[in-house]
Each structure stands twice: as structure tokens, then as C-alpha cells.
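The excerpt is restricted to a subset of chains, each kept in its original location.
Order of writing sets the labels: A and B. Residues in every chain begin at 1.
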Amino acid sequence: MSSELEKQFTLSQLAEIVDAEVVGDSNTLVTGISTLQTAKKGDLSFLANPAYEKFLKETNASVVILSQSSAESCPCAALVVKNPYLAYATLSHYFAHTLTESKGTHSTAVVHETAVVDASAVIAANAVIEKGAVIGANVVIGAGCFIGENAVVAEQTRLYANVSVYHGVSIGKRCIIHSGAVLGADGFGIAPGSDGWNKIAQIGGVVVGDDVEIGANTTIDRGALDNTVIECGAKLDNQIQIAHNVVVGENTAIAACSGIAGSTRIGKNCILGGGCGIAGHLDITDNVHLTGMTLVTKSIKKPGVYSSGTAVEPNAQWRRNVVRFRQLDELANRVKKLEKDTK
Amino acid sequence: MSSELEKQFTLSQLAEIVDAEVVGDSNTLVTGISTLQTAKKGDLSFLANPAYEKFLKETNASVVILSQSSAESCPCAALVVKNPYLAYATLSHYFAHTLTESKGTHSTAVVHETAVVDASAVIAANAVIEKGAVIGANVVIGAGCFIGENAVVAEQTRLYANVSVYHGVSIGKRCIIHSGAVLGADGFGIAPGSDGWNKIAQIGGVVVGDDVEIGANTTIDRGALDNTVIECGAKLDNQIQIAHNVVVGENTAIAACSGIAGSTRIGKNCILGGGCGIAGHLDITDNVHLTGMTLVTKSIKKPGVYSSGTAVEPNAQWRRNVVRFRQLDELANRVKKLEKDTK
């Protein structure tokens, strides 16, 4: 990814942004950003993970963001900060590609006459905005997006191409919604009857708070009666499934491919690894951390790190252990008997 | 979600629809539907799960659907039925938001001249209907949908926005297909050769029966030679993957994020929890129930409830147990030896 327009900053400009101590020539010019291993002259890099310290002394970067403890080993200029990862996060945006946005509503977009679209919003080609929808200031609706009846997209939120937002869904400010995400499809509500399944109308909505990011092809179903809620600052990766009436708490981050079943409440500041599954109607308290592919079938009331599953091993060995797992209860009983017999 | 047009029914009208016994004033007006906890005056609510009985006596609902056994504790009017959940399912549709459908084919839709579109069908903005496709009576094709060559969508079926239907796929009557679903993409058929993988043309189709619901971003691949089949009344949640030549039996319900590998046949009236995986070329008989995240690698010949995996536990404890799992076969052998030695 090279952007056409060269970005250019002096070391002192960057230092000011992240309140860093400058080591080296404060006029050093920075024109790009890279990892320590791939950096070239003119690049800014960073050292946040001790595992990468070994790459520091041979980097070709012109400036490295790092903490005091690594400053001495740095072969080039440095920005010394308390939290290098956070400083990198902040400065990364100064080197990002800026998309060339057209202004206003593209001639091929289809906007219902009753929709309210702020004059500063961008509605890209072939997007469809239905009756009564409200599009706030500086919102960008990507190409091919669908915004259903009475849906609301608040200011400064960006939807990338081909996002589907059903009727009545409400999205907060400064959100980022990636391609293929679907907000507000019907929850999986079916009641068994004598002649098969009977659909339950999904009458609730989806309410997404401010500063939420929703990854590509993630799906968030509308509620059955009440709303499904994604609270402010929550971050959802790709291909996540949020069922009807789930609540995802403030600043909770969920990695890709996780699924949360209906009516479960996840607290604030939780972190879910990839591929986790949480059963329905549970309560997960604040500050819970699940490692990857953990299955949760009971509520979790104490903060902490939780896991399930077994770890990878060679298949031949695994096959034997799996057979033993199915005999585990019996094995435990045999051990109990042995203990009794040897007493 | 509030709809613009107020719905309004008397208790006796609702009772007639679900053949309920009325307790209380049969002229009670009902204008909305809510959970017991959030209901307000004018709302209909329901009690189907004993866990929610505690909310009954303090509900502000005007009418509650419930069974005879709970009727006495009800603080308001009631609809007494044998199956409250089913009655709720039926009545929920009377309170659902009705989308404002435009009529006919939107001017921006692209419909091939050889496609046959019933005069009562709705083709929304920017939908694309290819050569020879057939769209039945009262079908709704959402904005941005793609209907491939010779595909068939039978009467009263609704596709929400941005659904992709490949060539030759056949969808039955009264189906609901949610946004982002993909029907008829190539199955994962590859044959190893001396220079890498060789693609196998996927020549079969996808046949979806009547009354099937398919969730957002669910994918159903076309068959390699024969068809992939979803039988009538099956209900598929979001983000499910159905591989080529799978057969999903009548009225089987599959929760989100499950994946079924190629050529597996799932019987009728099965229920799969979320995140299940079934290997290829297996036979799952009727009335099998898999709990969430179960992995199936052998055919299941007896109806019943099946599971795999381990349950969530604190990470520190889990780490120790996971190590022991890898030694399980050895542990079992040691117990066997102990038993011999202590005889």
C-alpha cells in the first residue's frame, strides 16, 4: 500500500502529538511507518512487545517509538513514551491512506424522498436509503450499502461497501462498520408446533452505541421484543454472530468467529478470543477474558481468565486420548476403588 | 422499534386467533407486545419459561398469554392456552412492523429480458435478475440482490437486501432469506495433482424446499454432481456453512455458526446448537440433538442428545488439565497396572 501523496513529519511534530521525549535530531524527517524488520530510511517504527527487541539494533528505521528501558539499545532517533503501543496507535493514523471521497449523494444511489441525509454526508454509488432513514453529519455510506426504513446512522460513522442495515436499526457516532456486516436481521426465534416450526416475529431493534467497530461479515440480529444492544466503545472483529437480545458491554472486545447466543449479557471490558461460543440466557460479568475457542454454558460471576477445550497434539496420540476421555468417569471410579482397596 | 401505525386489538379478537380462554375483560385493548419485565399498559406479554414466572406478578402488561397453571398468579387479564410459546409466536406477527413495499420492479433494478417476473413480485432498487430466472407471485427481492441465470424463486418468498443466488438455484415457497446469504457458490471440490490442486467443476445445484428460513451470511454450496438439498420447513440461523451435496432434513433447525461438510445427510426434526461441526459423508438420523460446539466425526444412528468438548473453567486450572489430557492414555494404562498389582 503506497499512497500517492507523501506524508511528511518532523520528529518534533510527532513527539508533540504523543507527548514523547525526543532522543536524537528533532528535525529528522519521517515519511512512512513500518515494522522494525521492514523499516527503511525515513520510516517510523515501534517496539512494544519484548519478543521483538531483538530486531531493534538492526532496524533501518529513522525513528523508533519505545519505552525508556529500550532507549539505550536504539540505533536511531527515538520517541520515548510510557506506552509505546498506544503511541504507535495514535501515530499510525497520520500515515494511513486517505480515501478519495466524492461529496454528497452519488447519482446512482437511491435515496427515499422522506429520508433525512445531512448535507455533509457521502452516499456512494448504488447505495439504497429507505423511507424515513436518518443519515447524520459526515457519515459515509459505502457503495452498495442498504439502509432500511427508519434506520439511523449518527454523525461521523462510516459504513464500507455492501453493508446491510435493516429497518429501525440505530447506529451511534464515530462507528466503523465493515463490508458484508448485517445489522438487524431476524433473530432465530421459532416455536415448535404440531406441524413444524412457527416463526416468532422479531419486533425489537438493534442499538449500537458510539465508537463501536464492527468487522466484515459480522451479523447482529434484531431483538425478539426488546433490543439487541452493543454498548459504546465495543469492538467486534469479523464473522461474529450476535443473536437477538444480547447485550455486549462497554469497551468489550470480541475476536473473530465468536458467537453469542440469544439474551446473553456480556459485561464491560471483557475480551473474547477468536472462535468462542457463549450459550444463551447467561450473564458474563465485567472483565472476563476467554481464551480462543472457549465454550461457555454457565454464567461467569467472577472476573478472570477462562478456557475450555483441549490442546493440539499429534493425531495418533490424540485418537488414543479421545477414547480415554469417553471412559474418564469410569477411570475416575476405578481410581477411587483402588484408593479404598489400598487403604 | 415503534411502527408508525398503531396496531390495536381487543382481548377477544386475540383470543379467537389462538383459540384461548379469556380471563378478565374481553374488551381490554391491546396495542403492543413486550416481555413481562418491560411491558406497559396496553401491552400483551407471555409466560412460557418457568424461570420468568417471578416477573409475572409485577408486570404492567394488560394481558398475559399463559397456561392454566399460572392463571391464578396473573395480576391482569390473561389468554389461557395449552402452549403459551406457540400462541405468542402466532400473535407476535400481529404486532410486527410492516415494511413499506414499493410495487413492481424498481427503475434501477436490472432484469434480463428473458427473466420471468410475476406481476405481483417486488424487485427492489439495484437488484439484478439474470437470464431465464423465474420470480414467482408476491415474491420480494431486496435491494442489491443477485439472482443468477435460470434460478427460481417461488411464490411468497422474501429475500432481504444483498442476497446472492447463483445460477440454477431453486428456492421454494414462503421462504425467508436474510441479507448476505449466498446460495449456490461452488462446493470445495479440489483434486490433488502433481502441480497443486485441480478444481472440480461444481455442476449440481441447490434445491431449497418450502417454508425454509436462511439466516444472514449463511452459505449453501451447490452440489458437485447431484444437488445440495434443504428440505421443507428447515430453519437455518446466521453464518451457517452447508457444503456441497449435504441434505438437511425436513424441519431440522440449525443454530448459528455451525458447519456441515460435504455429502453429509442430516435427518428430519434434528436440532443443532450453535457452532457445531459435522464431518463429511456421514449420516445423522432423525431427531438427533447436538449441544453447542459439538464435533461429529461418525454417523449417528440413534436419536438422542449428543455432545463433545469440555466445559469452561478458570484458565490456570484448565492449563493443568489440558496437559493431563495429553497424558490420558498413559494415565489409564497406569491405573490398569495398579489394578493388576493390587489384586
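Assume a residue touches a chain if its C-beta (ideal position, glycine included) is under 8 Å from a C-beta of that chain, and two chains touch if they have at least 3 such contacts.
Remember, predicted model here, so these are calculated numbers, not experimental data.
Here 2 copies of the chain are placed, and the complete complex recorded in this file has 3 of them.
Basically, only the chains that are shown with their structure count from here on.
The distance from the centre of chain A to the centre of chain B, each centre being the mean of the chain's C-alpha atoms, comes to 25 Å.
Across the complex, chain A is touched by residues 1, 33-35, 38, 51, 83, 85-86, 88-90, 92-93, 95-97, 99-100, 106, 108, 124-126, 142-144, 160-162, 176, 178-180, 211, 213, 215-217, 233, 235, 237-239, 250-251, 253, 255-257, 273-275, 291-293, 309-316, 318-319, 322, 325-326, 328-329, 331-332, 335, 338-339, 342 of chain B.
In the complex of the two chains, the chain A residues touching chain B come out as 108, 110, 126, 128, 130-131, 144, 146, 148-149, 162, 164, 166-168, 180, 182, 185-186, 188-193, 196-205, 217, 219, 221-222, 224-227, 239, 241, 243, 257, 259, 261, 277, 279, 281, 289-291, 294-298, 300, 304-311, 313, 317, 320-321, 323-325, 327-328, 331, 334-335, 338, 341-342.
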